[in-house]
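With one protein chain withheld, the remaining protein chains of the complex are depicted in position.
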Amino acid sequence: MLHFITKRMATLVAAVAVSSFAVFLIPYLTPGDPVRKIIRSRVAGDAVDEATVQGLAESLGLDDPLLAQYLRWVGDVAGGDMGLSYVSRTPVAEQVLPALAVTLSLVVLSLGLAVSLALPLGIVSGLRPGSAADKAITAVTQALIAMPEYWVAPVLVLVFALELSVLPTAGWNDPSSAVLPAVTLALRPISFFTSAVRAGIIDSAAADHVLASRARGLSRAQSVVRHVIPNGLVPLSTLFAVWFAGLLGGSVIVEVIFAVPGMGRLLFDAVVNGDIPLAQGGVVVVVVLAVVVTTAADLVHRFLSPALGASLA
Amino acid sequence: MRSRITGTTVAASVLVLIVLIVLLAPWLAPYPPAEQNLTERLAPPSAGHWLGTDNLGRDTLSRILDGGRFSMSVAALATVSTCLLGVAIGVLSARRRGWVDEFLTRTNDVLLALPEMVVALFVVAALGTGFGPLLLALTVTGWTPFARLARALAYDVSARGFVEAARVVGCRSSFIVLRHVLPHLAAPILGQAALRFGHLLISVGALSYLGLGVQPPQADWGSMIASAQPFADRAPMGILAPGLVIFTVALCVTLLGQRAARRTAPPLLLPAGTDS
């Protein structure tokens, strides 16, 4: 286990290093001169002459080797200094952290909803595959995968906000404004989680050791509760983490539609406005969190399923 | 059993029908897709405009038929390119093992942790909007599920006795990959490809919805929803119709993909005891 943790941590560090380097390169890869971009972040228009540009490049160390610049940038970011936003002229950190809080609550809300629906549905479905209930549940989950969020969201708004007027159309003010975004965001995870639970339960119910547990005198119900369900749910831990990580920055559509001031909205605005420092800061935070979450999930999975370690080592 | 076969048949026929209609759009569409008719703005469905018109008086049906070509061809090309790339990487990983495998698998892990939409946003930001950048944006992260599946399956096959047997009788690695590994991958990969096509179709729509896909006046299913949204209360068909088409296509390919993925088991071995 210890060996596994060390190995996984090394991967984590490597992943963060590689992806942060990619983020660091963004201003160099996007069209235009990096120095001009920095100037644009401080001065509006073309009021700066060539000599000042040259001077700035030198004083910022932009002529240094790329690696040295990268290390300096990493140091700054780690210290909380992600630079100034081109657009709002405020420190990036001050925009990213509140957005992160909003996105986190949205993601927790919708994944919580997804899990609490997927568990009963998947278990019912998986315990009696082929039954009428299973067929209905499978049909619904398949339909949910195929539903684009940018279609569901306007339709929900049309029905609940415009026609029925029971929920706000957009914004992030009171708890009721979280309902539609959370539901929209939950649709596809519900579908994926339900299929994963169903498949896990079917697999685990077919295992020989379940028969052996019946031969030890457990009733069908006892054997289902003690062996089939716990084993069947193990794969969900990984899937949950993948979705959690993915939604940290991937709720772009929902946040844009419902005007939720979260990370998705922030990244979208940053990209659209060419606000490179803001985009860099946002992506670094999202990626680091995502890598941490998936690593943690791996550890949890390993803990829930100890045999896995032996077979993969 | 019977209902599943009919379900598959229905899904396949609907899909073929939609693809045909989209391909034949220039001849089938009742109006030119960009033709504006400001006197007939936001018209409800009628005999003249089966699905009504948008805020510029353009015929919704004609725009759906026309927009399908962009969405479907980007999604189809992205599926093919991610599939080829992913299978190549996965098989390479499984056959070479060692550090090559370690490196490719870790890369895959990192990409899995990167939100797909964020990566796509950046590619589009760096290279601009349009067909090419969109394709690239979807390919950068899109190959990973194929690589995972192909690697797992190729590992599996390579550990089977018949691959060792082939090596013992002197078959070269290329022969083994072509004759033993790839045929075993075909069905599950095909199933995965169908599922991914559905997913990519939705993603293309998402990027277009955000204004990062096609540029006006060209239509795309995603961008149509975006432009119809402000008028949703007056002309809901502008949102409902294109969304329903995406939904239908995605649902059909998902059904077909799951069907293909289910049929992956090798021919049944005789049960124990029939040996004598």
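List of remarks:
So that you can tell them apart, the chains are marked A and B in the order they are listed, and the count of residues begins at 1 in each.
Following the convention adopted for this analysis, a contact is a pair of C-beta atoms (placed from the backbone, for glycine too) under 8 Å apart; a residue touches a chain by one contact, two chains touch by 3 or more.
Operating definition for what follows: contacts and distances are computed from a predicted model.
For the omitted chain of this complex, the UniProt record lists the protein as "ABC transporter ATP-binding protein", which is one of "Holin-like protein", "Catalase-related peroxidase", "ABC transporter ATP-binding protein" or "Fe-S cluster assembly ATPase SufC".
Only one residue in the set B:His49, B:Arg95, B:His184 or B:His199 touches the chain that does not appear here, and it is B:His184. Among A:Val108, A:Leu211 or A:Val225, only A:Leu211 touches the chain that is left out of the view. Between the chain not shown and the residues B:Val140, B:Cys171 or B:Leu244, the one that touches is B:Cys171. Panel shows chain A; residues 2-3, 207-209, 211-219, 226-227, 230-231, 234, 304-307, 309-311, 313 of it touch the chain omitted from the view. Residues 160-162, 164-171, 175, 179-180, 183-184, 266-276 of chain B touch the missing chain (whole complex, contact as defined above).
Just so we're on the same page, only the chains that are shown with their structure count from here on.
A separation of 21 Å divides the Cα centre of chain A from that of chain B.
Partner chain B is touched in their complex by these residues of chain A: 11, 14-15, 18-19, 26, 29-31, 142-143, 145-152, 154-155, 157-158, 162, 242, 245-250, 252-253, 256, 264, 267-268, 271-272, 274, 279, 283, 286-287, 290-291, 293-294. Taken together, the chain B residues at the contact with chain A in this complex read 106, 109-110, 112-118, 121-122, 124-126, 198, 202, 205-206, 209-211, 222, 225-226, 229, 232-233, 236, 239-240, 242-244, 246-248, 250-251, 254-255, 258.
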